[in-house]
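Note that one protein chain of the assembly has been removed; the remaining protein chains are unaltered in position.
Presenting chain A:
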Amino acid sequence: MSKKVQIKSLPDEILMEIFGYVDQKWQLSMTCKTFYYICCKVDENRYLVKINGKMIMNDKIFASLKNTSRKFDEVHISGIDNDNIYKRVLQILMKHNKNIISLHLATTQLTKSQYLNLFNTASNVNQIVIKSVAIKCHEDKKINMTRIKKLKDKACEVKSIEITSVKHILIDQHCDRKILFILNEFPSDSLETLILRFPTNDMKLLQQFLCKQHRLQKLTIYTNFIHSISIVHLHLTHLTIESRTISIDLLKSQRSNLTYLSIINFPLNDDEVFEEICSFKHLKVLKIFIGNISYDKIRTISRLQMLEELTVKSAIKIDEGQLTVFCSMKFTSLVKLELLLPNLDIRDENLIILSKSLMLLYLRIESVSISQFFIVLTNFSGLECLKLVINSKFNEIDQHLNEIHEFNGNLKKLSLNFIKLSLLNKLSITQKLKSIFPNVKNLEVN
């Protein structure tokens, strides 16, 4: 009999490579001791743990979280809504605080000082993400023993955040507005990124925060009172504004360093602001929603010669002649273009003009016909990623696909959204696309 080769005879680094492809390693790690140690090794370098209130209140799970030798560097905690859970979370954070660099909080309800305490406990964190959190007030009308306890609690109430390692903060939608108090608890000049994804009306608080954080480089704000804030003292590189109006002074103050600007969620109707944006020489990424801007102003966009990525959205009907002007603009560094123009049927010749003036790697267009899909394929030869919304009907699509045999190009990712097709039709089209694009590794059909 020939000698049996054993999986265990493979070197550890190869087993680690194999195990790295397995998402849920628990079953695998229970197979034998060797596998257990290798699973631990694979997970050691980076480990994310997601825990919720229910898990924390399970004594066994809680004990294992406290005693495990695994090292977590990213912790997602949700469902902290009472003092018992909170105390246990603190203990877990205390145990792991040296390794945790990213802390995510979701659906929690705590008092202000409890939040501050949580952040202070995770003393090496450099990124905080907050989503759907609420602030609990300590008002309790009942006269009972808890009052005395509360007084005691107050004595050791945390006043501010002392850690200086936090650099990035993301506060997501659905939060209690009061959570913003946290912003002003961070030490001066410690933060580099603030992403605020829900509407803010407390301009005084926001301004206070901005005045205190001189090192801020990336900022996302969502407010309708943009005119009342000033960021003259900042040197932002990234700015995202979600606001119905844009303050020209605010933009002007950031002209020298800004490389990324996004004002994609509300239409821009102000010629003067548009012209100002087009004078930002260093801009590499621009995402813009064009509303009522006069045509001769739209042309000034060609001044942005450093642009690498451009996203243009517009709901209004653009004149085809003007679009020709736009399509023939030359941007020498541009590699990524997104045209989100749902109310416009782009003419074939404009697509061809566009392909001649740009050397793109990434293209997204809403929306085109199926024949234009093939015009794009043959004319944009360097494309690696293509995303299209296709508005043709099934018969046309089917007919076109039957004429094509195989397409070989650089394309790695193809995402097509057929808005007029049923699920069944989409399935049959997906099959055909797979045989037409054997080299596309990432094919999405919606």
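Basically, contacts are C-beta pairs under 8 Å (C-beta built on N, C-alpha and C of every residue); 3 or more make two chains touch, one makes a residue touch a chain; residues count from 1.
The working rule: contacts and distances are computed from a predicted model.
**Q** Which name from "Ribosomal RNA-processing protein 42", "S1 motif domain-containing protein", "Exoribonuclease phosphorolytic domain-containing protein" or "Skp1-related protein" does UniProt give the chain that's left off?
**A** The chain we cannot see is, by its UniProt record, "Skp1-related protein".
**Q** Using the touch definition up top, pick the residue from A:Ile7, A:Met94, A:Val232 or A:Ala315 that touches the left-out chain.
**A** A:Ile7
**Q** Just checking the interface: what residues of chain A touch the absent partner chain?
**A** 4-11, 14, 17-24, 26-33, 35-36, 49, 51, 55, 58, 60-61, 63-65, 67-70, 440-443
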